[in-house]
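Have a look at the structure below, then the notes.
Here the complex is missing a single protein chain, while all its other protein chains stay put.
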Amino acid sequence: MSAHAGTIDHHHDHTTVTGIPNKKLFMWAFLASDCMFFGALISTHVIYRLHPAPDITDPLRVFSLELTSFSTFILLMSSLLMALAVGACQKGKVEATRKMILGTIFFGLIFLGCQVYEFTHFVHLGMTLKSDIFGSTFYTLTGTHGVHVAIGILWLVFMYIRTFKPADASRAWIARGLTQFAAFAIATVAVMVMMLEVTHAGAEHGYTNFNALAGALFHTPFVAISTTAFALSIGVLFLLGRSSWAVDFGEANAIDVESMGLYWHFVDIVWIVIFTVVYLLEYL
Amino acid sequence: MSAHAATAPHAAHDAHHDDGKFHLFVQIAMILAVITGVEIVLIYIPLAKWLIVTSLVVLSLVKFLMVIFWFMHLKFDKAFCTILFFIGMVLAGGTVAALMLLFSARDSVPLSAQTIYAERAAAAAE
Amino acid sequence: MATATTAAYTAPEAKPASRPWFFARPAAKTGLVGWLTTVDHKKIGLLYAITSLFFFLVGGIEALLIRVQLAVPNNTFISHQLYNELFTMHATTMIFLAVMPLSAAFFNYMMPLQIGARDVAFPRLNGFAFWVFMAGAILLNVGWFTKAGAPDVGWFGYAPLTSNAYSNQFVGDVSTDLWIIGLQVLGVSSVIGSLNFIVTIINMRAPGLTMMRLPVFTWMTLFTAFLIILSFPAITIALVELMMDRSFGTGFFEVAMGGMPILWQHLFWIFGHPEVYILILPAMGIVSEILPTFARKPLFGYPIVVFSGAVIGFLGFGVWSHHMFTTGMGTIATAAFSLATMAIAVPTGVKIFNWVGTLWGGQIITRTPMMFALGFIWMFMMGGFSGVMHSAAPADAQQQDSYFVVAHFHYVLIGGSIFALLAGIHYWFPLVFGRIVSEFWGKLSFWVIFVGFNATFFPMHFLGLNGMPRRTAVYDGNMGWNNANLLATIGAFILAVGIGIYFAVIVYTYFKGKKTSHDIWDARTLEWTVPTTPPPEHNFHVTPTVHARDAFWYEKTHAKEIAAEKARVAAETEAHGGIHMPSQSWYPLVTAMGLFIGALFFAHHNYTGAIVGAGILLVGVLGWAFEGPGGYHLHVKPDGTVTGGEGQDEAKH
Partner (left out) sequence: MRLRFVPSARRITASLSLLAIAVLTGGWSNSVLPVSGPQSTFDTQGPVARAQLDVFYVTVWVTLAIFVIVAGVLAYATFKFRVKDIDPNRPMPPQGHGNPLVELGLIAASIGALVIIAVPTLRAIWYTYDVPEEHRANAYEVNAIGLQWWFKFEYPLEQIEGAGPLVTGNELVIPAGRPVRINLRTTDVIHSFWVPKLGGKVDMIPNRGNHMWLQADNPGYFWGQCAEFCGESHAVMRFRVIALGAEDFAAWVEAQKQPARSVEAPAPGTPVATFASYDMTRKKRNAPGYSAEFDRDPMAAWTAFQFPDKDEDAALIARGRELFREKACVTCHAVRGHEGMGVTGPDLTHFGSRTTLAAGLLENTKEHLHRWIVHPNDVKPGNKMWMGIGTHTNVTMTGYLAWDGETKSYTGKRHIEVNDEEARALVEYLHSLK
């Protein structure tokens, strides 16, 4: 913690025996463990695809390859931004790190949004957790992955707020940090509400009939409220997204960002597997 | 595909010196996107099923490895990280494979799936 | 909240004045706050030890009730339902709340000392792991105090007996939910603790301590940690699926929806078999420390003992279905698992052989720890042999779910794990408390335990082969099981007396025992080089430099060079600002409390409460993340006095 001066060698940590930073080692060990975690979960899904119950939902009836491909692409891009965030932080560029983290959060949220949309859509089509075993394994597997994404987003948000921590320990910034956090939370919830409203309206009136869609959307106050909340919270985030003081965040924190990145990338590769095993293979 | 892979390490070498790994990472992301596209197209190509399945598995594996080795820096880090992660990965892979084998055995066919198996057998017989 | 924030600015005490109260770090080293906020691996180790010993007694009393019920045929001492709760909780308690955390106590206390570290890699996380363990332990046991009763599904909770339809026969029952969530929480604790140990062992070794110089106990800690992080995910998933079935109506194990209850068995034992090695490897590590010390000889074949530990751990992942020989897996799967299971006898045998090799030609001193260690070899070997008998699948068809299995696993669990852990307590007691247990009483407790143990469990082999099934609350008097059962019950009480003596003596010694210096055993490894007993919080005045496998022995024989080297290192440390120590923190406790509250409400299907708990958890994480790493420095004068401490050198940074 005292190693502020001088350049930091990001490939060798002199305080540890192996030269690998403790946090990095911790993350890799954790990811090894997570391999078993998802291994068991994916096995369950595949076993039940191998031995399906007689009247399960036909996956092809509900799946939408366009949507899934899109969200897969989005997750890949978020991974890119994450990698860039790590790179930026290693060079001590706080501003760039913040931007990249924000971008990652944004893409992650799009992914989650797609998943929320997908789930509600499937439920509309009659496939639920309880409806059949395919629903059970599908939602549990992709949902667990979704929870991992959500935890990742939470972590990113914390890290983003962390970049504002003043170097002067006596400055009170808890209130500020909490406001930032609340703004994130409100924005996220607002977006999800908007998405759900659109899905709802679309399912009832068809997505192509723009007028009917618009009419249905503004029929209830939800959309207006959530849009306003979204705009406001983004505004707050923008305002708070600047710091005039010296921050306690820099190159030395690259390892924190990197650990978070490892987690995020791992969630991405789990999705790579899920995309192939759960979605693509169904089309054969 | 192989052409891309060949250029990647080369780019890594160059990029390392000037502007970090920015270009390298962008290129990798592009390759990943392209592979995903290939995968999606692949399922519509009328080839033998085993061939498609194999290609899908191989392509996903390539994506998997690209992410862990470049985005997750395994390539640039101490080999021990790779070993550590591979312990988990290999063990998980082995366990998944063992479970698949166990549940593919004839003795494992659940009673609830037997009608489906009968239907499939009938369809195959035609 | 807002008023509290402002209040913080006026709070003038020690140092929090410079930081918002939210991030103020506790500094008390003693008293309740000291224990609640501790990050010292030794204190955490003691917390683990005390709780696990308490639960060992709880599990033991449950066992005694079981034995009383089985003393005579058709006994009416307790009901079927209570009996089922008792054996479920007996096993769950013994495995998850006694042996595992007692092993964790040794990991925590001894491993950092053995590698010459000041603490583990993530001290706060270490505290968190303990508090989460407490949360899980309470969750598992609250059932005793509610109408629902304690969990009653057996320790491996085979589906579909755990489903809503079959586990809740008579009362609106949450005991199974508590079991699920309790195990889940314990898993979190174990995995976090283990990740911490892995990083610590790999990254925090003292200079010169190469991997092939690590004490065997540290090696076994490392393997155990790996087994934990790689096997617990399987049960986590199994429990998640079961939880989904029970709470959200999915069909993973619901036959009506096409679910396959057999899947639970696979997922459980993918965890469950490595778990039994999680229970035995630490024990083997302890014994591998004690034998060389009391034979005054290095461990015979160190590399191969270490390697065999790795092989046991690895093979342990490929044999899980030997618990499922009677599930009709088909010939090939049965044969494969049968052979794989037998293969494990080879690396285990290697250890036995090398222990014998260590004794051969040594100077064997049969002090109490050594007695337990020798008892371990004998009893574990017998348990291992009955394990090999199980591994022959056709023979196991007669043994599975009979008392033969009960005999097998108590031989490996008590004769194995417990004997070794009891040996470890005696062995390290002088180091930890600076007092020594009386030889007479120590040996007496050993012999009573030894005799009681064999009298309890040896007859069970015969019971099993004579057809007595396990998990049965009553049996008929005409089956030829009466004598053996009565003998086993008498044995269990002898065993209880032995354990009673053991702990009475330990407690007595803690208060009144003979004071001693450390190194009374003429020991070999680094933990004995601490400057004082009990060891100071910073463990070593000077970070040791290791020159040989038995580091302390080397130091004893090279006193001069070592002294010079220590002086040099001490000067260097001082030049770098002194000894860096981690600060204490409230947040591990707060976060674990959040988890506990959330889990408790979740098990009762009260989702509002669960969300509140999650909120507290989130606050804990937030405070944890933003309070910063903290830390302070100590300075050791050449004469051994220590200055500095929390809050005294805040300026640094």
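Should a chain be cited, it is by its letter among A, B and C, assigned in written order, with residues numbered from 1 in that chain.
One rule holds in what follows: a contact is a pair of C-beta atoms (placed from the backbone, for glycine too) under 8 Å apart; a residue touches a chain by one contact, two chains touch by 3 or more.
Not measured: the values here are computed from a predicted model.
Within the full complex, the chain left out of the display contacts the shown chains B, C. Among the residues C:Met342, C:Val497, C:Leu618 or C:Val642, only C:Met342 touches the chain that is left out of the figure.
Of the candidate positions C:Lys29, C:Lys443, C:His604 or C:His635, contact with the unshown chain belongs to C:Lys443.
Even with one chain removed from view, subunit C keeps its contact list with that chain: residues 73-76, 79-81, 83-84, 152, 154, 158, 160-161, 164-166, 168-172, 255, 258-262, 295-298, 300-304, 326-328, 330-331, 334-335, 338-339, 342-343, 345-346, 349-350, 352-354, 356-357, 359-367, 374, 377-378, 381-382, 385, 388-389, 391-402, 436, 438-440, 443-444, 446-448, 450-451, 454-455, 458-459, 462, 465-481, 483-484, 487, 514, 520-522. In the full complex, subunit B touches the hidden chain at residues 107-112, 114.
Keep this in mind: only the chains that are shown with their structure count from here on.
Contacts between chains leave no pair untouched here, as each chain touches all the others.
Set against the C-alpha centre of subunit A, every other chain centre is closer than that of C. The multi-chain contact residues of subunit A, meaning those touching 2 or more other chains, are 18, 20, 25, 29, 32-34, 36, 39-40, 47, 51-54. Within subunit B, contacts with two or more other chains are made by residues 80, 87-88, 91, 95, 99, 108, 110, 112-113. The residues of subunit A lying in touch with subunit B in their complex are 11, 18-20, 24-25, 28-29, 31-36, 38-40, 42-43, 46-47, 50-54, 65, 69, 72-73, 76-77, 79-80, 82-84, 86-87, 90-91, 258, 261-262, 265-266, 268-269, 272-273, 275-276, 280-281, 283-284.
The touching residues of subunit C, when paired with subunit A in their complex, are 2, 5, 9, 18-20, 22-23, 121-122, 191, 195-196, 198-199, 202-205, 229-234, 236-238, 240-241, 244, 248-252, 257-260, 263, 267, 270, 577, 621-622, 625-626, 628-629, 631, 652-653. Those residues of subunit A that touch subunit C in the shared complex are 1-2, 16-18, 20, 22, 25-26, 29-30, 32-34, 36-37, 39-41, 44, 47-48, 51-54, 56, 129-130, 132-133, 135-137, 139-140, 144, 158, 162, 165, 169-170, 172, 174-175, 177, 181, 248.
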